[in-house]
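What follows is a short report on a single structure.
Only a single protein chain was left out; the remaining protein chains are all shown in position.
Here is chain A:
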Amino acid sequence: MHRGIEKLAESRTYTQVIPYTDRLDYLAGMLMNWGYVCAVEKLMEIEVPERAEYIRVIVGELSRIASHLVATGAYAADVGGLTGFIYTFRDREEIMDLFEMVSGARLTPSYMRIGGVAGDLPEGFVERCSKFIDYLPTAIEEYNGLITGNEIFQHRTKGVAILSAEKAIDMSLSGPVLRASGVNYDLRKARPYSVYDRFDFEVPLGTKGDCFDRYYVRILEMEQSAKIIRQALDNLPEGPIKGKVSKVIKPPAGEVYAEIESSKGIMGTYVVSDGSTKPTGFISADLHSLIWATWMKWSGAGKLLMWWQFSAALILYLEKLIVNPIWGVRQGGESLCKYCRRHKKSAGIRWPDRYSY
């Protein structure tokens, strides 16, 4: 996923990059924040206070559930059952409300800071969060009844697009897609970062590696995430929420790579510092770009992509050259609306003054 964030980061300070990392994956903004601050903390060797780590785990896992809820619901909608989509989004709303409480924003929280989190958990958060965690199993039961158990859904997903474990590894996949193929690789277990070594949870695995497994692994992962949140809420320690970090962040010159397990796979961040207040290099590798690169190398799809782009450009050019003049002349040239070029500015309708261009 290339959005030019690397270049934007070069002209901003380390803290100013945080709001941009939300936009890498707006379904799990908290985890993207975490991936970035994790790298800078590693570079500066900052110790994060325990309470901050626990808060990060809670909001991170909530983010994972929110992201998987979208995956589940959108999956149902895409194979032809929009009802499932509505039901998952109903429950996702509660997580969005929790994020709004804690960070002031729903999708782009920018809640993590280098060395901790932006603010302590607000009053009533813990109660509301644990209420949601208590409710989640009922909701998952509902999804199983609505989506998983549905025969049409099963017919359309079981045995479709089987990805063997070897191939999944060859394609350098990660996250639920890799685990659905039966490969037990979860960074939270394989190389525990933060405080994940203190929690008791399992890594759900698929058996066949088909579409159904990729769907069902996410449902099971939501249950495990809920289990982690429950433990984190019970053992939430008291204390500061931000480590000893000066206001002006100036990491030593060097480079660092850090990775976390995001909802869609490994989120790796590579930060290069020249010792000033601004990063000189910043790369965030996501699952998609890796698949894309591998796939292009593997199937010669680069040529296809180039041809596709070329033809799209050609069509646009032809439209500009041939279609627009004719259309424009017929519509009466100058008096066309300058924005949409279709309707006349005063073709019978009198716009109120405040609407006029």
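Just so it is clear, contacts are C-beta pairs under 8 Å (C-beta built on N, C-alpha and C of every residue); 3 or more make two chains touch, one makes a residue touch a chain; residues count from 1.
What we mean here is this: contacts and distances are computed from a predicted model.
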item: Protein name, per the UniProt record, of whichever chain is missing from view ("NADH-quinone oxidoreductase subunit I", "(2Fe-2S)-binding protein", "Sec-dependent nitrous-oxide reductase" or "Tripartite tricarboxylate transporter TctA family protein"); value: "NADH-quinone oxidoreductase subunit I"
item: Per the touch definition above, residue among A:E6, A:E50 or A:E142 touching the missing chain; value: A:E142
item: Given A:I152, A:A190 or A:A253, the one touching the chain that is not displayed; value: A:I152
item: Residue among A:D78, A:E100 or A:D274 touching the omitted chain; value: A:E100
item: Residues of chain A in contact with the chain not shown; value: 12, 15-20, 83, 90, 97, 100-105, 108, 110, 118-119, 122, 142, 145-147, 149-152, 154, 354-355
